[in-house]
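Of the protein chains in this complex, one is absent; all others appear in place.
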Amino acid sequence: MESFFLFKRGILPRLLPHFLGNGNLRLSSLVVVLFCLIQLFGTIRSYSSETEFFVVPPVAFSSDYFPCSECHKDLEANPEKRNLHQHTEIVYKDHAEDERWCLDCHDPADRDKLLLTTGEKVGFDASHKICWQCHGSLHNDWQHGIHGKRIGNWDGRKQYYLCAACHNPHTPAFRPITPEPPPVAPEKTLKRRDK
Amino acid sequence: MNQPFSRRKFLKLTGAGLGSSFLGGCGNGFDWESFFQKNFQEMTSAEKNRVVQRLEKKYSGHYGMPVSVSATPARENTVFGYGLDLSLCVGCRRCVYACVKENNISRDVQIHYIRVVKMAESERNLEKADHYYSPAKVPEHGSYYMPIQCQQCDNPPCVKVCPVKALWQESDGIVAIDYDWCIGCRDCMAACPYRAMKFNWRTPHIPKNEINGETHFLGNRPRVRGVVEKCHLCIQRVREGRYPACVEICPAGARKFGNLLDPASEIRMALNHFRTFKLKEELNTQPKFFYFFSLG
Partner (left out) sequence: MADNTPCNKEFKHLLGCLFQVLVKGGNLFYGWMSALFCLLVIGIYYLIPQMSEGLVVANMREQVSWGFYIANFSFLVGVAAAAVLLVIPAYLYHFKAIKKIVAFGDLLAITAVIMAILFVQVDTGRPERFWHSLPVIGTPNIPDSILGWDIVVLNGYLLINLVVVMYMISSTYLGKEPNKRFIMPLILLSIPWAVMLHSVTAFIFNGLAARPFWNASILAPRFLASAFCAGPALMILIFQVLRKVTIFEIRDSAIFKLAEIISYAMAVNIFLLIAEVYKEYYSDTLEFAPMIYLFLGLDGHNTLVPWIWTAMFFNLIGFLLFLIPKTRKNFMTLNIGCVLIFIGIWIEKGLGLIIPGFIPDPLGEIYEYMPSRNEVMVAVGIWAFGAMLYTLMARIVIAVDTGKLRHPSAAPLVLDDEEGFIARDIMSRGVLSVSPETPIEEVRTILVSNKISGVPVVAADNKVVGVVSETDIVFGLIYQEPHLVETLKSIVMPRSREREEKAGNVAGEVMTSPPITAYEDTPLTELTQIIAEERISRVIIIDKEMHPVGIVSQIDIVKSQGSGRSVKPGIPHSGSYF
């Protein structure tokens, strides 16, 4: 079943989660590039769409908040479900809030990291691994580029948008946006010269 | 009778007016070289180079900025396919305007390559579609949105009906138009079941500071009035390996693009993974544009 979701060609895609998992994005991308070069010269490829894999960092935190440990280092972790007085911007809603609370994903010890159920810590730039724990199927879709947004080159270096780029992890439903104006109706386009 | 006199005078006046307007075209004045330019399909590569250079000079002069015109041919082993995830599309029309900007499309009279229609969740009949929805926020509950553009048919009716071979299918599947060869008969507009063909009812007006200087001969180079145009999958981008503009702008990631011959491409993944459908499949136009609902 696994092969259905994984790329059938090239070793790189199979290794990708490992690179993504180490939390050091720059290093991982460097390794990726090196691997690509090895692949480029080491294997005969008829298609080039597997060469590069690149992740866009999630929404940039403002310096008011990040790094989180600045404030949280002196605060004791409170696992109680409650209204957040400080983080009024965070509303945890419509995301299984009865079952989970902040510290299920945020590492109580190191507030600059996220915590997987395995106990592994990941950075915010690999937040998709948190999502993966429940949304495995969607995550696979995302990995293969059929869910989520990618930009760049269709046959080469492309950038994946992390889950959190589109879905606020605390209220993950897609936020409604203002649409661009509708087209001009043909009746209103009329530019009669003879009027 | 003074009819001959008035006739002569009249002919002089109208002849001058007609002649200049008849041949004027782009507003750059008439030149015989472009009048006798061959059909792009019949040009040798040397001729293509010459035409491209002439056009670059002409456009750069007209817009007062460097405009490059490429004639990059199709890649081998490549056929482009496009997927649209109707579960994800929020109907924001970002794609429509990104396309207009990328492709130097006429603003006035307005031309949109992409038409996004809103339909009730239970509805599949386009006659019930809303083309002019304009709520404060999208998506709206109980509706879905369907962007429609050129479906890059494998059996394209527009190519079939064109009386002058100004339309053809490139080897990478893009249905291309030679704007300098089109006579503007609009038979393709009548033949297209997706209303993808657009006509320049007047000389396209594009603000000079909004010109996209990277153009392709078969793509977004400036057009003249009286010719048809349509979505060409951003040929100037995809032939250089980049995603089309609509794919990159989509805030919902609903647009998928790739090489149909590459089993690992995003479009192939989507085709393998989801149950896709083609718009008006019964007409046997065989679109390479696939719609699917990834969720639910």
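Per-chain numbering from 1; labels A and B assigned in written order.
Following the convention adopted for this analysis, a contact is a pair of C-beta atoms (placed from the backbone, for glycine too) under 8 Å apart; a residue touches a chain by one contact, two chains touch by 3 or more.
Keep in mind it's a predicted model, so treat the numbers as computed, not measured.
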Where the missing chain makes contact, among the chains that are shown: A, B
Selected from B:Val69, B:Ala166 or B:Cys231 as touching the chain missing from the view: B:Ala166
Of B:Asn39, B:Gln53, B:Asn77 or B:Gln286, the one touching the omitted chain in the full complex: B:Asn39
Selected from B:Lys57, B:Lys137 or B:Arg202 as touching the chain missing from the view: B:Arg202
Absent-chain interface as seen on subunit B, which is shown: 1, 3, 7, 10, 14, 17-18, 20-25, 35, 39, 41-42, 109, 111, 115, 117, 125-129, 131, 148, 157, 159-166, 181-187, 189-195, 197-203, 224-228, 280, 283-284
Absent chain, residues of subunit A that touch it: 185-187, 189-194
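Operating definition for what follows: only the chains that are shown with their structure count from here on.
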Separation of mean Cα positions, subunit B and subunit A [Å, integer]: 33
Subunit B - residues contacting subunit A, complex: 77, 83, 85, 88, 90-94, 96-97, 109-110, 112, 115, 131-139, 202, 238, 241-243, 247-248, 250-253, 256-259, 261-266, 269-270, 272-274, 294
Contact footprint of subunit B on subunit A as seen in their complex: 4, 7-9, 46-47, 49-50, 141, 144-156, 158, 161, 166, 174, 176-185, 189, 191
